[in-house]
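All protein chains but one are shown in place.
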Amino acid sequence: MNRKLRMGMVGGGSDAFIGAIHRLAAFMDNQIELVCGCFSVHPEVSQASGKLYYLPADRVYDTYQEMFEKEAKLPEGDRMDFVTIVTPNFAHYDPAVMALDHGFHVVIDKPITLTLEQAVSLKEKLDETGLLLALTHVYAGYPAVKEAKERFRRGDFGEIRKVIVEYPQGWLSAKLEDTGNKQASWRTDPKRSGKAGCMGDIGTHAHHLAEYITGLKTTQISADLTAFIPGRQLDDDGTAMLRFNNGAKGVLIASQIAAGEENAVKIRVYGEKGGIEWAQQEPNTLWVKWTDKPTEMVRTGLGYMSDIAKHNTRTPGGHPEGYLEAFANIYRNFSLTLRARMNGEEPQPEWLDFPDVEDGIRGMQFIDKVVEAGYDDSKKWVDF
Amino acid sequence: MNRKLRMGMVGGGSDAFIGAIHRLAAFMDNQIELVCGCFSVHPEVSQASGKLYYLPADRVYDTYQEMFEKEAKLPEGDRMDFVTIVTPNFAHYDPAVMALDHGFHVVIDKPITLTLEQAVSLKEKLDETGLLLALTHVYAGYPAVKEAKERFRRGDFGEIRKVIVEYPQGWLSAKLEDTGNKQASWRTDPKRSGKAGCMGDIGTHAHHLAEYITGLKTTQISADLTAFIPGRQLDDDGTAMLRFNNGAKGVLIASQIAAGEENAVKIRVYGEKGGIEWAQQEPNTLWVKWTDKPTEMVRTGLGYMSDIAKHNTRTPGGHPEGYLEAFANIYRNFSLTLRARMNGEEPQPEWLDFPDVEDGIRGMQFIDKVVEAGYDDSKKWVDF
Amino acid sequence: MNRKLRMGMVGGGSDAFIGAIHRLAAFMDNQIELVCGCFSVHPEVSQASGKLYYLPADRVYDTYQEMFEKEAKLPEGDRMDFVTIVTPNFAHYDPAVMALDHGFHVVIDKPITLTLEQAVSLKEKLDETGLLLALTHVYAGYPAVKEAKERFRRGDFGEIRKVIVEYPQGWLSAKLEDTGNKQASWRTDPKRSGKAGCMGDIGTHAHHLAEYITGLKTTQISADLTAFIPGRQLDDDGTAMLRFNNGAKGVLIASQIAAGEENAVKIRVYGEKGGIEWAQQEPNTLWVKWTDKPTEMVRTGLGYMSDIAKHNTRTPGGHPEGYLEAFANIYRNFSLTLRARMNGEEPQPEWLDFPDVEDGIRGMQFIDKVVEAGYDDSKKWVDF
Partner (left out) sequence: MNRKLRMGMVGGGSDAFIGAIHRLAAFMDNQIELVCGCFSVHPEVSQASGKLYYLPADRVYDTYQEMFEKEAKLPEGDRMDFVTIVTPNFAHYDPAVMALDHGFHVVIDKPITLTLEQAVSLKEKLDETGLLLALTHVYAGYPAVKEAKERFRRGDFGEIRKVIVEYPQGWLSAKLEDTGNKQASWRTDPKRSGKAGCMGDIGTHAHHLAEYITGLKTTQISADLTAFIPGRQLDDDGTAMLRFNNGAKGVLIASQIAAGEENAVKIRVYGEKGGIEWAQQEPNTLWVKWTDKPTEMVRTGLGYMSDIAKHNTRTPGGHPEGYLEAFANIYRNFSLTLRARMNGEEPQPEWLDFPDVEDGIRGMQFIDKVVEAGYDDSKKWVDF
């Protein structure tokens, strides 16, 4: 198969945030082209957006249902290979299932669905169809994060004891959802966002990052969630204490009222002999700490990095990569795997390193558990 | 009174850690001189230390009891004015009480006593004698910390919503107490250290810093404490979730098994309009964050600092001060207050800004509560 | 014109460095597609590369001459719109002139040509044909750099007094050109690189950045160039003192033997009232300094940024952009301008903000002058 992979899109009109990110990430590596889309529930917005993306009018659809049906009938050489779903959470599950039913692979933004039940059901559909799904937990896409994971995997630091993961933002410090801000509006609305606000939107990222790097599983959680803004229906701040399956302890802090913070994802993990620190806003540096020698400033793009980090790096040392490249790593690994599958070949192990439906289910469990723990003052620990 | 204040010392032999710090801090400003001491339970160590400190042999005592008795009988122009107690926790209370009974003011290292009861009793003794006590919660001595406190006090950021305070160290990642390390030995021994290990040694600092800067009081605490090193009798790691009297939420992380960390005290406090971040290892910078304008790098020694910060700064901008100067600020404010008292004058308000017995009681309450909460999986919140 | 712009490429085979960067940058925004190329002087490498880029075999050419001739004969709806030239310096001029002669716009890597004469001649050809040329001085593509330029332009800091620009790298600390390293080999070879080594490769970037941000022109230069590695034919290190047309003074440091440095481009500019600092390895932060108030951490993606910075930013605050996005900004502005021209419309002023042939000539003058000054111990200042 000597052609680019063909992507369709649900959501992602020209006024949307995350849809634009997905396109930048998908196109960068010249492996994927956009061939069709239903970019909005408003047909005129969808058509206008499609035009901006240089699509022919007949590949821009009024509904996703129409898209899946018509695309499925196109000849193999024309129709899309996979669909990217970038709608608000409540509108993930239905198009995903329909896409799978029509034979299309799926890329989907996190959290994977509105409820845990939907996530489990989506996994069954994937098992049934044998199709691929990638979930864009972008922070796991950074090469320095993969380096951290690799170093714990190979045992550099001994047994893990302590995990501190945090995700402070400040953008919801005021009641932005009352000002017409589209992002704030749906993210604070339980009907569209689900049972968690801050914890669903960004707590899931922090939790995924912690389990991804450490390879551990959370077994118990204790939490305190708050909606600081009067009238806000979902949590805008929370802290959780975590216990892991190896006996390690953790703390997860997520906030959208940390006034003045941008998007300060940060994780520290400590083992017996040392540990790591990584902060997303300066993503090309991994701090590696030791009990008996100097802290090392491990940098992406340099010769000493592990193979998995190198595979996910595009530029040499000192030429900083960022959020879009981390996002693109998910698309690239997904597309390498998909292409191998379409060619009847075995994907290389490092290509399989993208978040999938299992991560999605794990995220929905996290949301369920943190919400259960977060408002009940009588129960200290919730089993995970 | 035109002379330096005269200090005696209990503990602080030439092989001790914190005693050396107290002397550096006390002498720097040329306001205090060492006139006597009982530097060790071993008389020969005490004498040898006294010689190194250029004391005459007859002012170096074998026991603190002997010291207080003999010094009290010296003429007013010769005898010490106050005593600094820098022994392990279990040996704070008795000499402090005896010093007060003999008319000597007291400086004491934290935590103030071995138990909350002792702390309360010590306060009664202070009330009774009308003497002064300073507690060396050093982190409250930094000018940037005082600047932070001032900015919250005057309302720059609106109501406080979230406090994140952390104190990770890595020095107890191995079982150092089995290697003959004197510091590790007493700090992990409940008889000498008290009911908490990590939380008593450094958690108290973190808690003090949080309440000092915010002016808030903790009302409820939930915690998870761990002793990661097999055979260690006291906690070497812990996380606590906090609730404050204004409705703010907090998290306190303290660890001595955060392998590779030095002494990474850090606090972030967020209000409605912005917040602050301060990290002790780069102590001359206070980060001030805003929802609507750039983060500011507020620096000690510069003209725009508030009066309270300036009062606690010795050098101009860009000439970094550190831990010893923060420590010296406590001694300086204590000695300014004491000198005023001895001169029958009213101390200026900024001189009174040093931790005292109330902070000590608060610290012992914190230890009690965090230990109560930290091992009980059945009770989520402990009232403070 | 509702289609992507069509790009051809000279150089940029699958084993090349800068060609890959150009493609990533060009494709990201979905405005440009690759339609043809001559990717190597070795036809088999060119064909293999073209296949990897999903080109049909008949649009992959053995020579650039063949490419320009054949593409020029294709119907308007098929043939390329512009060519990107990413060969070593000595092979810039000829294909650029031939492209222009056949009616193709040009994107070219820096330095623009091998000699100043070629650069001047290229400008004449551009004037004659009326076609567009973009020069990829990538560091001018960063939004924080544009913000810095804007703030000096509008006079925030008063008259500029001092400029410190530096570009240390360490990758040529050993004689890499003897090890078969392709990048090192041509860059240290006067026949392929030109009369300067380090100063041509990276000194030109530093000089461009300084003049771009300040809006000043260098009038005099004094320099000391060195080839530290025995047998190396071109400078691998140098310092230059600069004088500017408004009386400001500057210093430019470029090195490829700064062992342990990655790609540490940094610039500081001081005016009467304050100044800026920007370091490329953490590119989303612009430090803004003042004589009388705190240093500000100005961050890309935030609401207070100027319009020109916002126009060149793709992600919200805290979602770091990097080198590829800076590079892509040049392609995007070039393509916006080109599209407007092709549509007979007036480009918006901010679209014209990409380096062009004038910057290229300025760069070649810098190379001439710094080399003239850099080896002559008898002449202190060379007029610029």
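Just so it is clear, A, B and C label the chains in written order, and each chain counts residues from 1 on its own.
We adopt the following convention: a residue touches a chain if its C-beta (ideal position, glycine included) is under 8 Å from a C-beta of that chain, and two chains touch if they have at least 3 such contacts.
All of these numbers come straight from a predicted model, not from anything done at the bench.
**Student:** May I ask which residue of C:170, C:203, C:301 or C:317 touches the chain that does not appear here?
**Tutor:** C:170
**Student:** Give the residue, chosen from B:239, B:280 or B:312, that touches the chain omitted from the document.
**Tutor:** Residue touching the absent chain, from the options given: B:280.
**Student:** On chain B, what residues meet the omitted chain?
**Tutor:** Counting only chain B, the missing chain is touched by 2-4, 17, 20-21, 23-24, 27-30, 34, 51, 53-54, 169, 261-264, 280-284, 299, 301-302, 314-325.
**Student:** In the complete complex, which positions of chain A touch the hidden chain?
**Tutor:** Given the touch definition above, chain A has residues 287-288, 292-299, 302-304 touching the missing chain.
**Student:** Extract the touching residues of chain C with respect to the undisplayed chain.
**Tutor:** On the side of chain C, residues 157, 161-162, 164, 166, 168, 170, 173-174, 222, 224, 226, 228, 237, 239, 241, 243, 249, 251, 253, 255, 257-261, 268, 270-275, 289-291, 295, 376-381 touch the unshown chain.
We take it that only the chains that are shown with their structure count from here on.
**Student:** Going by C-alpha centres, which chain is most central here?
**Tutor:** Checking distances from each chain centre to the full centroid gives A.
**Student:** With centres defined as the mean C-alpha position, give me the chain B-chain C separation in Å.
**Tutor:** Centre-to-centre distance between chain B and chain C: 55 Å.
**Student:** In chain C, which residues are in touch with two or more of the other chains?
**Tutor:** Residue numbers touching two or more other chains: 299, 302.
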